[in-house]
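Worksheet for the structure shown next.
Missing here: one protein chain of the complex. Every other protein chain is in place.
Up next is chain A:
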Amino acid sequence: MNLLEFTAKGIYCPAADVYLDPWQPVKKALITHGHSDHARWGHEQYLCTTPAEPIIKHRLQLTDNIQSVAFGETVMINGVQFSFHPAGHIPGSAQIRVELNGEVWVFSGDYKLQHDGLSEPFEPVRCHAFITESTFGLPVYSWPSQADVFDEVNRWWRKSQEEGKVAVLAGYALGKSQRILKNVDATLGKIMVHGAIETVTNIFREQGMILPPTVRVLPEMKRADFEGALVICPPSAIGSPWLRKFEPFSLGIASGWMGLRGTRRRRGADRGFVLSDHADWRELNQAVRETGAEKVFVTHGYSEIFARWLTEHGLDAREVKTQYEGELSEMAEATEDKALEA
């Protein structure tokens, strides 16, 4: 019996009888973060980190069946030690460390190593077996520095202002949008946000996060209200009638997929900004190396390819099928944003 097993319902710890980010309803679920492919409806009990709790509670409409712990705090369940460690993916996101009789496994959920100025920075955790994502597990993915990306975003915003266009920037409602808010030059003008983003942002503000002021886009607003503004919206708004009120506008998309010219052109955006909350190729390799793990399980993304690469580098690596989507859902229409609007 392994410490963690891959079952039809999700990643399972038989010794403790709990699941990690399961995709089917279970009795007890440990949740890495609030994105919809990781935090799902219908479990009897939820456990997550304290900073991740308000979002998950709000999204899943939970009342008293959710508990939380601080980063690094140990929880014993049926003799198995569990603890949450920063994953750097979005604020409150965690890797879950599992230990029994000296054997340590780590499930990393979604993660990135680059500091975004907002999320608790990724913390390497030594372990025997490491479960890693591989959303951008190809050597063609190599992120530019965050500072360079935001220089570009600021320049584009200013240029849009000069051309009399509203700068509309699409990014995930949970995580990416707040990262944009935190790092964009807010002195350039008014920042306006889609309702789904305002809701999430306010939850973070209540937790004490300092973000520049935002104005929620309301149906009765006129074009003049958006003059010179940066409007942040979820990717699902692209191509929707909601965008029309900003005409003329320039559309930007903030996503790791924008690193490829093909995807950039396909999305019909005016500008693509390479900004991802997932690890790039170099970071994935660094993360795996720093765990010291001999056994690696590769989940969502280019899992088969990354597993083969790790195997060639002497690790016991395997591809694992899960229902996590990583940044995939960001491309194939953001299901999460629709959920957030509901």
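Here are some notes:
Everything that follows uses one rule, which is that a residue touches a chain if its C-beta (ideal position, glycine included) is under 8 Å from a C-beta of that chain, and two chains touch if they have at least 3 such contacts; residues count from 1.
Keep this in mind: contacts and distances are computed from a predicted model.
The complex appears with one chain absent; UniProt names that chain "DNA ligase (ATP)" among the candidates "Recombination protein RecR", "YeeE/YedE family protein", "ABC transporter ATP-binding protein" or "DNA ligase (ATP)". Checked against the hidden chain, the listed residues A:27, A:126, A:223 or A:266 yield one contact partner: A:266. Considering the whole complex, the residue from A:64, A:162 or A:312 that touches the absent chain is A:312. Residues of chain A in touch with the missing chain: 138-142, 259-266, 268, 270-271, 302, 305, 308-309, 312, 331-333.
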